[in-house]
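Below you will find the structure I want to go over with you.
Missing here: one protein chain of the complex. Every other protein chain is in place.
Residue numbering begins at 1 within each chain, and the chains themselves are lettered A and B in the order written.
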Amino acid sequence: MNWQLFSAQVLAGTANGALYFLVASGLTLLWGALGVVNLAHGSFFMLSAFAGALCIQTWGPEIGLIVALVIVPLAAALFACTLEMTLFRPVYKSAMWGQLLVSFGLVLALNNIARLVFGTQAISVAPPKMLSGFVEFGGLRLASYQLGVLVVTALVALFLWRLLTRSRTGRLIRAAVDDPQMLGAVGVDVQRLRTMVMGIAALLAGIAGVIAVPRGAINLGLDVQIIVIAFAVIVIGGLGAVWGSLAAALVIGIAEAVSTMFLDQGGEVVIFAVMVIVLLFRPTGFRTIAGRD
Amino acid sequence: MGQFDLRRAAPLLLVALVFCLLPLVISKSMLPEATRIVVLAGCAMSLNLLVGATGLISMGQGLFFGLGAYVVALGTIRFGMGYGAAAALALAICLPLSIIVALISLRAKHLFFGLLTMAIGQVAFVFVSRNYKLTGGDDGLVGVVLPKWLDNDLAQHYFAIIVLVLAGLVLLRLLASPFGATLGAVRDNPDRVASLGGNPKLYEIAAMVGGGLLGTVFGIVWSGTEGSVEPGLLSWVTSAMLLMMVALGGRSMFLGPLIGAVILEVTRAILQSKSTNADLVVGIVVITCAVFFPEGVGPRLQQLFAGLKLRRTPAQTPAAKTTEMGGRA
Partner (left out) sequence: MSAVLKATGLVKSFGAFTAVNDVSFTVNDGEALAIIGPNGAGKSTLFDLLTGRKTPDRGEVQLFGESVGHLKPWKRVKRGLGRSFQVSSVFPTFTAEENVQIGLMLASGRTWNAFARATETQKDEAAALLAKVGLADKKDVAASDLSHGDQRTLELAVALSTRPKLLLLDEPTAGMGREESRECLTLIRNIAASESMPIVFVEHDMNVVFSFATRVMVLVAGQVLIDGEPEVVRKDQRVKEAYFGEDI
């Protein structure tokens, strides 16, 4: 057993999982607490990645990355809020179908826009010099950038935890996951809450998109690729369960990465196999919300 | 409850007639595109047996569509089978497969059910696209061997229309039957069905088998009219597109999926020959329809026609009691 390879795969898988978590956590809250399903969430991730790549190409791997981390997620959040207010609000009254249609149309349109703005070539950029090497740990060489990804994600997760447990908005969101009906009954401005959560979700996806850039090729297939994985994470982790989605994302990321050592066609099949198996035994995912579908 | 009579079948036959006359008005090079629309419309209609009639949001219809297409392609290209024999084989495989898929995915409800169907479809997609030796991998397979009578564009076009009409009539009959009514009841209120002596899951499984078989039928037709297959047919992108056709056209209307298919594909076909930005326009069209006709374009058209009729014969009662999908919109 090649421990070096194994550890590299586990690290890569964990870093993947961290990204999946960032993308999926916002989506699971949006869906679980507010009943908003947005198929175009993956598009936010992809657009953020392209924008981040552009920043890095313009200002270099160090400054560019920092600039991107500051601007891009905020821009993504703003963009998402605008879309929510103009396109999603009119369709909330028709259950979920309107949202599915609108977001499907957005996926098509945004992908095309990405192609027009950023071109069809996949983009690869180098990580910042400080993080492009390796770290020695217990006889294993671990890629510094991957560790960087973990650090950033951990910070974001911490912030998310504070938001959910300390702020009023956060507590409302958590309560709504357990009882979606309650929000309207308590007199909360549900409309504003939806816009806010959509913005937060896009912010998280934006961060994920930017830090994903130095890791691999940014291409036009990312939107579809990541949304499928995000749904798998939500299903396995449980609807509305942020920490469930963290666990699920890590499991998926590591399983996906490690399986490539043993299986030729590992990767995506493993994700879906895990999804099917988990759902067979627990149809509501890791977290069972009592009395809910 | 649905009715099976000339009045209900007429729109379907009318549409079929329009498609039959198309070769006379459009250029030869556009004919395969029109045929493609017919087949996709049929597949979307078969999906609506699950979505509109039974309330099951399946995101895995591509699995059965691709199954039909691939079995015919593999059968005729690799194993020298005849088109009919390969078709029969595809259906024979579909039957147990649809039951298995139903048993797995019906463990969950609503959108989770849909995501499970999507996952199963993706597993098939990945399997097919990675197995170059067996399935031609990402490149797919070309050169489906067709019987002599199916060897030209025109014949393929009429073949597709005939299958569409037959499948449509079968669906209409099914929806007008006690079984069809029960599917609607399961959609409306499964608990009530349970308290009246029916096991809702059995009906959902039956619906999935029906939808799967019909989806495979149109996959078989696709293989014949396209002459080639590629793994994307099985992917969730195809499934999502079929679902969008249903949603766009209106899931509560029998011809809704067909309307959705026409809107999506005609837009795409017209644009693809003129620019590379078809997706953008199609996306905008979909968004616009979603915002202005959230229940689908079809039901809105129906309302318009009913309104027109009212003006001519004021004695008619406007209350649309029941829709074709076994209940009321």
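Here is the rule we go by: a contact is a pair of C-beta atoms (placed from the backbone, for glycine too) under 8 Å apart; a residue touches a chain by one contact, two chains touch by 3 or more.
For clarity, every value in this text was computed on a predicted model and none was experimentally measured.
Only one residue in the set B:P23, B:G137 or B:G198 touches the chain that does not appear here, and it is B:G198. Per the touch definition above, the residue from B:M30, B:L89, B:A155 or B:A181 contacting the chain not shown is B:A181. As for the chain not pictured, it touches subunit B at residues 1-4, 173-174, 176-182, 184-185, 188-189, 191-199, 203, 321-323, 326-329.
Methods note: only the chains that are shown with their structure count from here on.
Put simply, subunit B touches subunit A in their complex at residues 104, 107-112, 115-116, 118-120, 122-123, 126-127, 130-131, 236-237, 240, 243-244, 247-248, 251, 277-280, 282-287, 289-291, 294-295.
By the touch criterion given at the top, residues 37, 39, 87, 90-91, 93-94, 96-98, 100-102, 104-113, 116, 224, 228, 231-232, 234-235, 239, 264-265, 267-269, 272-273, 275-276, 279-280, 283-285, 293 of subunit A touch subunit B in their complex.
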